[in-house]
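The complex appears here minus one protein chain, its other protein chains still in place.
Entry: subunit A
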Amino acid sequence: MTEKLVIIGNGMAPGRMLEHLLEKAPGQYAVTIFNAEPRVNYDRIMLSPVLSGEKDYEEIIIHGDGWYIKHGITLYKGHRIVAIDRDARTVTSDHGVTESYDKLVIATGSVPFILPVPGKDLPGVITYRDLDDVQAMLLAAQSREKAVVIGGGLLGLEAAAGLAGRGMDVTVLHVMPTLMDRQLDPAAGYLLQKELEGRGIKVLCKANTRAIVGNGKVEGIELEDGRIIPATLVVMAVGIRPSVGLAREAGLAINRGIVVDHGMQTSDGSIWALGECAEVGGMVYGLVAPLYEMARVAASHLAGEQGASFVHSDTPTKLKVTGIELFSLGDFADGDDREEIVLRDASAGVYKRLVLKGNKIIGTVLYGETADGAWFNDLKKKQTDISEMRETLIFGQAYQGGAPLDPMAAVAALPDDAEICGCNGVCKGRIVSTITEKGLTALDEVRAHTKASASCGSCTGLVEQLMTLTLGDSYNPAAVQPMCRCTDLGHDDVRRLIKAKGLKTIPAVMQELEWKTSCGCAKCRPALNYYLVCDWPDDYADDYQSRFINERVHANIQKDGTYSVVPRMWGGVTNSGELRAIADVVDKFEIPLVKVTGGQRIDLLGIEKEDLPAVWADLGKAGFISGQAYAKGLRTVKTCVGSDWCRFGTQDSTGLGIRIEKFMWGSWTPAKLKLAVSGCPRNCAEATCKDIGVICVDSGFEIHFAGAAGLDIKGTEVLGLVKSEDEALEHIVALTQMYREQARYLERIYKWAKRIGLDEIRRQIIGDAGKRKAYYDRFVFSQKFAQVDPWSERVSGKDKHEFLPMASIGYGQAAE
């Protein structure tokens, strides 16, 4: 019987726990998660690269929405649990949802500590914990004004570097005499300070904050010594506290964190706790490696295995600021029973210190050059006696045995059980054997299969060296991401070569560009088919076997293998005749669900594949053509009623929408394309989150593009204002053609625009009339071949085999 497992908090610890649990005991639990943050599980430790702009939010998602669907897990986003009733075994959220559990996991993480100083609640004072904080910082950074970061630890410095990189004038205040005093000794802390100052960040150590000052919003910070430091943004990063309030109210045993045994069980036998909120063996943790160990242990107990027990290990600390190399591990305080080996190279900005006790390494601080971190970590972990190599130890592994080794050789020399990825506890042997066994060739694949370098990413270099070591020269980390495993070429190269070499069939592309597989795969074939359709509209014969099923049968496949059908309703406008025809079709084919879509269309769901041509035939008689709701192509143009009806309308938005849709239907695009036209800035057609949108104003038509309202939400960018409908159409069509010719398959317009640059797009479409006209003409030419209604073609018998079974073997035959 499935038991009910409820999880409070959807951070990195429970996310990992679920991965283990689904592997060990799939189907044992019906899982429900409540997460106060309104989002899926993402890699919190990569927030700093998002702040600095090196990564996008979508790149740091660990489990996307699809993952929860795939595993049948219910995730309540934006629901904070406010009460646990241990007698009734229920939890209740702030939105009033109550859920009962057989087993409960508390993973509420930590909350940032707020200094109890006057002014701490002023607008403009934020902490650094989640994506909302990053977004608040990015918004504040647009002002390019002054920011103060309180706290010179890991989080504070990553925030400071990010904000400085975004153009803010940043001051870091730290109470202790040197930065990162918990991870670095004073010498390394000093080097770090010099480096940050060199980047224009001001650092004040021994600085005690007395108050945050400001009238209605932050204006500055007042220090104990009376100094005032002006600021419009204050980031408090002075530490975290395990989030235990909920558990305390429920009456669980609490110390610094929620007290759990070595199997992660709390004082209540049906409640487990893990992550930063849990205290095990008298310790609370704030780095992911030990949290992942907790996840492993908890999953194993939940799966009904008994033995697993949490094991403490020291985790190295690294600062994720590009260009700063820093590594710290273990204990490095001075002491009588300790010796140390120090290496300084002032000109190169290198400082290395090993702390030894009884000929064994107990602590390591490396600054400026950290390549040997993994090796020192390995020596420490194994408690290796280093007396033999004492003289050369500090120079690193490369110097052992006389001649210096190159870095590759150093990695080669690491033992198989040397830990490469600290976050996920993955050793060298596991990475190498997985690469060989599974034939992996790309970094992403190694991440997917081993998890190595999939968390904080600071071991990426080591993993890449291991890949080079294992795969030889065939692995080139600097190369572009190949389209798929069938080729080494990236999408852009393939598109360029298709044009340059005049390749006009899929076999020709594969032959000329030396595809490694005989007939491609489900990733490259649809992409190539699109590129060829786009580049050679008159010559290329569309390859249906390379299209995804929806585009092959012109309907949308549903989870049970039936299909849904959406007839085109120009601009979202319909009439009684059309509605009557739809009603008749619904009755005749007993269609189970009729639903209105977000793009102002009517969706008929649950149709058997064999019935599709007959359904289309009936719809066709009423004048309908395919709504192409399945296409990587023009989907819908949504409109509002505009000046014909609406008292605010400035232009005929409905008419323009229909005109655009009639002009552009049937065109294939790299990814789906949805448009909208609103009659005034009240924007009832929601044009400002579409791929392309128009806002009508008294003086003309404002053209927008690159919006998104799916997994990502993003407002559009303005392309420009034009005066007439004709101009609006020409600009929209030219923009679409530019996107068709340049984007990578499945790349939505907002991602393409970000890659190419908005200014470049405006320059070509707005600034260069010649270019615009050329794009427009190429689109018009390709429409000659694209505007064929696929439904009526099939009603007349095209691709008949698609819709009929090859044979039916019935009971009658079986009896023979």
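We take it that a residue touches a chain if its C-beta (ideal position, glycine included) is under 8 Å from a C-beta of that chain, and two chains touch if they have at least 3 such contacts; residues count from 1.
In this section, contacts and distances are computed from a predicted model.
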Per UniProt record, name of the chain withheld from view ["Nitrite reductase small subunit NirD", "Signal recognition particle receptor subunit beta", "ABC transporter permease" or "Peptide/nickel transport system ATP-binding protein"]: "Nitrite reductase small subunit NirD"
Residue, one of A:Tyr190, A:Phe395 or A:Phe548, that touches the chain absent here: A:Phe548
Option from A:Ala500, A:Ala522 or A:Ile713 whose C-beta touches the chain left out: A:Ala522
Candidates A:Pro123, A:Gly269 or A:Gly561 - the one touching the absent chain: A:Gly561
Contacts of subunit A with the absent chain, listed as residue ranges: 66, 70, 438, 448-449, 517-522, 525-526, 544-550, 553, 557, 559, 561, 801, 805-811, 813-815
